[in-house]
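What you see is the complex with one protein chain gone and the rest in place.
And now, chain A:
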Amino acid sequence: MTTLSVKDKDTVKAFWAKVSGNADEIGADAVARMLVVYPQTKTYFSHWKDQSPNSPAVRKHGVTVMLGVGEAVAKIDDLKAGLASLSELHAFTLRVDPANFKILSHCILVVMATMFPNEFTPEVHVSLDKFLASVALALSEKYR
């Protein structure tokens, strides 16, 4: 994708400052949605006994994912370097097909819309979409 402009970075940082207090809830909802709306993603979680939306495993994973997003916001000026170890994790251990990054990103955006309808303006949407695409690209860096 394209590089993030100064405006994109400022928009993402400002929006994140507003919503990061709800990071756990955002993450839990996004992961729950992903498993329901895109059932093929459940294949990565066959080790969970309970894959239902409110299960502890789903909620915990939501927290993990959003901690990663928060880390990416903090390292927004060099995502490739900043997310290198996360990329190795996803490439060699988790082996998540990168197509799923787009799926989860979409679910995160949907949750932002439901929880922050007034703040998640089209301008915020485009910057956040670009940011999540950049994160996905950085996470795919070590795949091959």
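In the analysis below, contacts are C-beta pairs under 8 Å (C-beta built on N, C-alpha and C of every residue); 3 or more make two chains touch, one makes a residue touch a chain; residues count from 1.
To be clear about the criterion, contacts and distances are computed from a predicted model.
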| item | value |
| --- | --- |
| Name per UniProt, for the chain absent here [options: "AP complex subunit sigma", "Hemoglobin subunit beta-1-like", "Protein SEC13 homolog" or "Serine/threonine-protein phosphatase 2A 55 kDa regulatory subunit B"] | "Hemoglobin subunit beta-1-like" |
| Of A:23, A:57, A:91 or A:109, the one touching the omitted chain in the full complex | A:109 |
| Hidden-chain contact residue, picked from the options A:16, A:101 or A:120 | A:120 |
| Among A:33, A:61 or A:90, residue touching the chain not depicted | A:33 |
| Hidden partner interface residues of chain A, rising order | 32-33, 35-37, 53, 106, 109-110, 113-115, 117, 120, 122-123, 125-126, 129 |
